[in-house]
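In this view, the complex is presented without one of its protein chains, the others remaining in place.
Coming up: subunit A.
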Amino acid sequence: MEEDKSKQNQKKETKPKEKPDKDVGKLVESGKTLTAEEKQALRKQKKEEQKLAKLAKVSQKQENAPEEEQKEDKKEKKQKQQQKKEEKKAPHISVIDSQKQNLTNIQHALAAPKVEREDIKEGDGELQSQNSLKTPSTHSKRSRGPSFYQQNLPGSEAKEELQKVGSIKEIALFSRLANFKELSGLKEKYHYLHPKILDLGLRIINEQYTSSNTRCIAMIQALKHFISDFTVPENKSLNRELEEELNKIIQFWQECRPFSTGLENAMRLIKEFVSQLNTKLTPTKQKSMINYKLNYIIQDKIIEADQSIIKKAMELFSDQEEELILILGGVQLLQMIFQEAKENNKRFKVVVADTSPDFEGREMVKRLSNLGIKCIYTMISGVNFLIHKVTKVFIGASSVLSNGAVVAKIGTSIITCMAARHQKPVVVFSETYKFSDKVNLDAINNNEIGDPQKLANNQKACQHGQGTQRSALGDWQKSKSLVLLNLKYDLTPCQNINMIICEFGRIPAISVPVVIRESQRENEENQENILDELDS
């Protein structure tokens, strides 16, 4: 049953790609396929500039475009659909395996999912392109300020302004958050950065790194490339210069997509380390020290931590009865846990609850059922019917705050509420580098706004290949009384959490501050150790 379902999903996912659109012609004309954002940038350029300018742009992009993209030629794609379905399975597994393997392999493995992600994105790109014909700049940058003020303006004026500025409508409460915006200008703005850094930034925009662990590893790998290529101007100290550069890079990445707490912590660790370097050493020596530190973060804070969390998670599986475990969406760490549990012959089933509009759970169900794990796939609205049978609820956290509250994928709060209501134990898994000493009382701060267009997209139309009317909500951008809000995270209070598992062991949610204190102490010790070790 479940496997059938997942197969269906598989088909559904692949369908949008097949859809040949009018736009394809234009794209083929330009000789190659680009990522969705690049394409949109391209389209805008078309409107603003002459064809000459466009050609110049294409040639510029050709240089920067990663090799993988060129493989993905549209014509080939149609022929190779079948092949791709098979390919699709492979990269995911390689990502997980790579965590266990050497660090050097990771960069390689991370490149792999890019290939398959791309074609999905292309589907999207086409969709968006059609839309942008109707409403010129759907989502582009816009000056801040609650949009409802504009509603007081006479209708025609408001409309004009909306079209002129091109707006994502804002909700007053969330106006503090960075808005979802079109990021076409970024590449030009930050053209002076290292190509690896820029490349990663674009991938981040394309949402290729859904797991913040892979995002963090990818960022550190890119930083390693950058640092090894970094040359110090004469008569200047390396760490000063490097610090400035790092700040710029981090700013760029943050503009691509806001950092999660884990990333913030990791970047802070790196910056602190760089600023504490001994300036008397030769630049090469200093570089090797930074390299050492970066490797340490990947190895110790992420990979080793995951391993020990997985080990501790095994104790949660009961030997006597079959466990029914509820999870939300796709979480890489949980997948690794289930894989390990399967290898240890634990008896369990997984209920994957999913949320729109991202449907990360589909990918998860597919991978789990490929591993031979029994799965049940449901929407979050169906959880109510299953919760009484569930024995445990597993949550992958995005960050853990010092009052014991957990920030996780949106929908988690609902699920934990339901679990608490039915007295089901809720277990949160998180590496300690995601622990934050901040305290949030609501999910409004530090949240992230996704693409509101996704909410408006008509799923049915997409699946059946009738791409003509894709927005189920019509021209929602022009409607004054309709605002779409696509948030990415929510906050679960500590009363609803029974246990947090991190590399320090199993802790109750209330004692997060102790772990933060301990891990800070450990970091300081480690910092000194590295400095001592390399000094001698």
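Throughout what follows, a residue touches a chain if its C-beta (ideal position, glycine included) is under 8 Å from a C-beta of that chain, and two chains touch if they have at least 3 such contacts; residues count from 1.
Please note the rule applied: contacts and distances are computed from a predicted model.
Its UniProt record calls the unshown chain "Translation initiation factor eif-2b alpha subunit", which is the correct pick from "Tetratricopeptide repeat protein SKI3", "Large ribosomal subunit protein bL20m", "Translation initiation factor eif-2b alpha subunit" or "Ubiquitin-like modifier 1". Of A:M314, A:M379, A:L485 or A:I510, it is A:I510 that touches the chain left out of the display.
Residue in contact with the omitted chain (choice from A:K224, A:K366 or A:K392): A:K392.
Residues 316, 318, 320, 392, 425, 427, 498-499, 504-508, 510-511, 514-515, 518 of subunit A touch the missing chain (whole complex, contact as defined above).
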